[in-house]
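All protein chains but one are shown at their positions in the complex.
Chain IDs A and B follow the sequence of writing; residue 1 opens each chain.
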Amino acid sequence: MRYSVFSVLGQALRGQRDWKPQWRDAAPRTEYDVVIVGGGGHGVATAYYLAKEHGITNVAVLEKSHIGSGNVGRNTTIVRSNYGLPGNIPFYEQSMKLWESLEQDINYNAMVSQRGVLNLYHSDGQRDAYARRGNAMRMAGIDAELLDRDGVRAMVPFIDFDNARFPVKGGLLQRRGGTVRHDAVAWGYARAADQRGVDIVQNCAVTGIRRDNGRVVGVETSRGFIRAKKVALSVAGSTSLLASMVDMRLPIESHVLQAFVSEGVKPLIDTVMTFGAGHFYVSQSDKGGLVFGGDIDGYNSYAQRGNLATIEDVMEGGMALWPGLGRLRLLRHWGGIMDMSMDGSPIIDRTGIDGLYLNAGWCYGGFKATPAAGFCFAHLIARDAPHADAAAYRLDRFATGHLIDEKGMGAQPNLH
Amino acid sequence: MTTITLRRSEAGTAAVSPGRNQAFRTATGGLINRQRPLDFSFDGVRHLGFEGDTLASALLANGVRLVGRSFKYHRPRGILSAGSEEPNAIVELRTGARREPNTRATVAELYDGLEAQSQNRWPSLKYDALAVNAFAAPVFAAGFYYKTFMWPAAFWEKFYEPMIRRAAGLGRAANAPDPDTYDKAHAFCDVLVIGGGPAGLSAALAAGRSGARVILVDEDHQLGGRLLSERREIDFRSGADWAQEAVAELESMSEVRILSRTTLFGVYDHGAYGAVERVSDHLAVPSAHAPRQRLWRITAKHAVLAAGAIERPHIFGGNDRPGVMLAGAVRAYLNRFGVLPGRRVAIFTSGDDGWRTVADVAAAGGQVVAVIDSRSSVSPNLRREAEAVGARVIAGGYVSGTKGHLALKAIDVVDTYGSSETIACDCLAMANGWNPIVHLDSHLSRRPVWNEVIQAFVPGALPSGMAAVGASAGRLTLAECLKTGAQAGAEAALALGFAAAARDTLKTDPEGIAHTPLWRVAKPKGKAFVDFQNDVAASDVELAHREGFRAIEHLKRYTTLGMATDQGKTSNLAGLSIMAELTGQAIPSVGTTVFRPPFTPVAIGAFAGHHRGKEFRATRHVPSHAWCEEQGAVFVETGLWLRPAYFPVAGENDWMQTVNREVNTVRSKVGVCDVTTLGKIDIQGRDALALIERACANPFGTLAVGKARYAVLLREDGFVMDDGTIARMSDTHFVMTASTANAAKVMQHLEFCHQWLWPDLDVQMVSISEQWAQYAVAGPHARDTLRDVIDPGFDIGNEAFPFLACADVTVGGGIPARLFRISFSGELAYELAVPAAYGDAAWRAIMQAGSQYGITAYGSEALSVMRIEKGHAAGAEINGQTTARDIGLGGMLAKKKDYVGRLLKERPALTDPDRPILVGFHPVDPAQRLRAGARFLAVGASPSLEADEGYMTSVAYSPSLGHWIGIGLIRRGPKRHGERVRAYDPVRSADIEVEICSPVFVDPKEEKLRV
Partner (left out) sequence: MRIRCSHCGERDNGEFSYLGDATLARPDGMEADAAAMYDYVYLRDNLAGEHRELWYHGAGCRAWLVVTRDTRTHTISDVSPARDVARTRRTGEAA
């Protein structure tokens, strides 16, 4: 059933009786043209664009748990395309454009909210670094504004301007940035892919990748062997574990990133704001909770939880920036497992094994990339050639030195 | 620590009933102090309560049932519980900057002058305009917003979203700086006991008696847990009296610490626990110097989870009506607070323990109108007791719906034959079994397991060093609580080597726990709520099922079940049970829900502690700070350092004027700058040179004793990590500097090189950044100035002490010091290091000595101007993305030694001749200003990523040249001197032509340096 105000009203009168499952809970068939491993946002988006853009519909998305059970439902929902390096800029802007038309495209309200992303700066050096980035964005036709202190004050008058340890001097603003209801992205893409014939297979864990003569022929799963012409890995957080099935070592470490939500309150802040002198960024969900986060805990982890030192660090940043937060209460904190890559940027590439494709290394930027990652990964799988906007995300760039290191932190994943 | 304790015997005898109303207060009884009436207001109406009340009990005492409005439908809501699980009775507590939205009235201690307001209603709680939402409820089903609000696309941000956001969100935050302070404390113990009910007290006693160090944490202000709310007996005393004796004994033990009003909110790795103590929340404002709350980080060798259990509501139509309460809460209000939650009470139970309410209501003077037990077979004894107080007993029946608008007036009851009737009552007590509090053990990613006997989840396998006891382990009887608590406390102490012995089992009065949960009634009349606060009804769970959201996480996220401020404490299992029924599975097959910390919401201020405002992070002062302040210097934050940026003097009204004077003075006379912030590392040992050789990219083998050399360090990936100088003080002794920003990083890296990469090297190093003050004295009169500072006998003339010389000297008559002839400014310059304790004196001595030459102090701004005039790379150029070649240092890299970064710097992309390389820039029109961050593109090219050729890294107004200068990275830069390009800076609306030149703008032949 197409979603619209009419179907909603119609079903209200009919006691909501006629709604159908948003996607079929498909049982796996024995063979597919493409098997996508991982039913997160990227996986279902890839399936959707394979079907929509390339007409490839004999596709299964295999998810070990349920759709959207990983990072797509654990992030802080921010979308933006305020990157500074040429390898990233066109890709994230493509993603931003796809966000802007997503709901009409997939007929699902993911609440894309372009409320702006404001990165604060606290020193002349930071200002110039943001100018460098903002200018690069503007050269690529992306909106970017460098605000001074008064410009910031007009947007977020409640932050500490007068007694701050690191006074706010201004900010880099991308007005088109904002937030998106994260779960809805996974569900909306899953539904849209399903409608185009893709099998969404839940509770199906991949336990092995079968090869024949150096070419992938399928995957072993908890629900039996599934033959596939092409296998595409889209399992951020667990990429190395899947790669180890084909004896592949990757420039990736798995780290835990914590996220936080406060109790719901009436509207307080209507933009996304990041602190430039501590690890803290915040926005407010439509439901009223402040959603915030900070830095990764900093050690390899597959446990979806972090520790107190990081939690306190984040809250200290929050109170330093916004002393009105004191009496608001933290409602919940949780952790997600990030594919931290060696230069802080992702990998969308072939693997050296015929028929095996890799979408990985998203660090904590994966959510905002969902549409473009799906779009570009689908292109790579369908055409066996990278999409122009993701051409820099090569696996061999670490060997050649074509790194995409926005922060300049080098080959140390926990610093990105 | 003393715990405020109210004894039933003392407080209960005073039958004073002072003043305003309290019409529902019982004549006697309760753990309240009737001698201490407290004045409070709710929605502007003043009431009286007593010391020992919560806001909820005081409201009930005054007959206030309607306390709030629900999230989505704005349905009237009252008080469901008497504890921290409360989903409905949430209010805005206090006013102004202290306003606390979403505060649970059931745990807010009453204080004199308390002000509370209902929330999420307009214009008033009774007449809430958005209650019309209830009529639109058929539309507002779970997830409806995912299906609409999509047309037209532009309307989302402008119209739909603001409307939704205004409607959502419950209470209003203060959003003014929090006027109160917060504290942080660390504590360590052998045995941490979480929960001060019968199980926890028993555990703490058993462990405490052995001499083990015990911390007992309880969220209530009075220990005893449910003993305070039930009329129970332990060893022939009332349970509350027993609890009080236990507390007294614990307080007498020197190794036991009781933290009441403290919530253990989170369990973290390796025995780390987070707790928040509400030091002052029971007061109108904190006492002088007392924090509002204190965050405890507790490290415990063993923990005993004795957190209790939460009662389950029944799912039937209109189960959210004010007056419908948990049976245990009804008993709490009766027994602990001396409040009748209603005068005509009906009881809806699915187990024996609900029947306990009968006698309690009767004893408090209320009337039990009916007991509806969903089980068809009820013990004759229970039936007899109920009938004895005049209650009707309906076995095998259920409550299907409720009547009343803002408060309960009657219930619809369906009997075992299916016929229904309406029974008038003003309070309905629900008893549907208890869910052990498994939250804390699931914080470590442990899944609870299903217990068939009590039909609830109980903790699964716990990590070693953790035990669950009493109700939180599913041992629901009082006897079991006492027994399992004592056992676990003793076992924990024994395991840690303390001689603990279990005592005799305590005698308790009999109790029945037979129970057959009724997950939802067959035919509800009206909306049957599962999650009260988020307005998730059973029909929403059905819809989720219909739409395929059957995994428990899908159910939660799609319907928002369990996502409200109570985090589903009363709703999660109910939702799970309905999904189990719909999918034809057993409850544990559907799933368990993972409870995330914190157990109850914790103020953000408590986590931050004193880390706010200027105290957010430590402030490091340079040794000359006092002098700089005296001079009215303007400071700038540089990492944790506060550095003097410039020193305005009378008549200067513009920072640039000041900086220009400082630069001109240095270049023509002499200036002094505090460079203590540089990292300083002392490296000694037979293999000190070997370590330096491997860590640095340029060669040091030829560095003679008494000489210093510029040093560049690469990361192993071939990019520049940092630069500095290394001075050889003796054969085996080197002093190295690193940049201010990278001081700690370089130290850590060198330790890594030594301890991990080359552990056999005989070398030791230590950071001396704090221990040595260091001052750059620069300018034509630098030597003249220093001659008067350094003790006679040290020849610092150009021949004896040439450029790049270094030596140990003394100042002030024998104070050890180090002198380096190094220059960042390009002038004749020295850096003098003295022990930090002499830093202030040495600085003043330099100023004194230089006064005859017109010395100026110069700050980080002038320092930066001069380094740009000299084309020296600094933080903006060494930004982690540049190679040594990029910043013009390619020529100095060693060829004949292995060092960190040697191999990977040769990767194709790093040696690409097309890479941007550091050069200088000046504006074609000398009147124009340059800005760092501007991008370079060819004159006439239209801006695009492809046209981008690099960017400006640093700029300054050069007083020496009289115009702006800059350095930056541009493709093939050194080959393009004289070429003009655009410096494109759209974010600052600038776009000017600049000419590429050498990055060395002043004294390119370095003549001033070596004189």
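Following the convention adopted for this analysis, contacts are C-beta pairs under 8 Å (C-beta built on N, C-alpha and C of every residue); 3 or more make two chains touch, one makes a residue touch a chain.
Just so you know, these numbers come straight off a predicted model, no measurement behind them.
K.L.:
With the missing chain put back, one of B:Gln748, B:Gln771, B:Ser944 or B:Ser998 would touch it. Which one?
P.N.:
Residue touching the chain left out of view: B:Gln748.
K.L.:
Check the options B:Ala456, B:Ala645 or B:Leu904 and report the residue that touches the missing chain.
P.N.:
Candidates B:Ala456, B:Ala645 or B:Leu904; residue touching the omitted chain: B:Leu904.
K.L.:
Can you work out which residue in A:Val59, A:Ile252, A:Leu331 or A:Leu358 touches the chain that's missing from view?
P.N.:
Only one listed residue reaches the unshown chain, and that is A:Ile252.
K.L.:
By the contact definition given up top, give the residues of subunit B that touch the hidden chain.
P.N.:
Counting only subunit B, the missing chain is touched by 268-272, 297, 299, 445, 716-717, 744, 747-748, 751-752, 754-757, 759-760, 897-898, 903-904, 906-907.
K.L.:
Mind listing the subunit A residues that contact the chain we can't see here?
P.N.:
Looking at subunit A, the ones touching the missing chain are residues 238, 240-241, 244, 249-254, 298-303, 307-309, 313, 342, 398-399, 411-414.
Here, only the chains that are shown with their structure count from here on.
K.L.:
Just curious, how far off is subunit B from subunit A if you go by their C-alpha centres, in Å?
P.N.:
23
K.L.:
Which residues, counting only subunit A, touch subunit B once they are in their complex?
P.N.:
Subunit A reaches subunit B through residues 3-5, 7-9, 11-13, 15-17, 19-25, 65-69, 73, 86, 89-90, 101, 103-104, 107-115, 122-123, 125, 127-136, 138-140, 144-146, 158, 160, 163-167, 172, 181, 183-184, 187-188, 202, 262-268, 277-278, 284, 286-288, 303-305, 307-308, 311-312, 314-320, 323-334, 397, 399-403, 405, 407-411.
K.L.:
Where on subunit B is subunit A touching in the complex?
P.N.:
For subunit B paired with subunit A, touching residues are 71, 98-102, 136, 138-139, 141, 144-151, 153, 156-157, 161, 164-166, 168-178, 180, 182, 184, 266, 268-269, 272, 274, 295, 297, 443-445, 539, 543, 546-549, 551, 553-554, 557-558, 560, 563-565, 567, 596-598, 601-605, 607-609, 611-617, 619, 636-638, 715-719, 721, 875-876, 879-881, 904, 907-910, 931-935, 937, 943-945, 947-948, 951, 953-954, 984-988.
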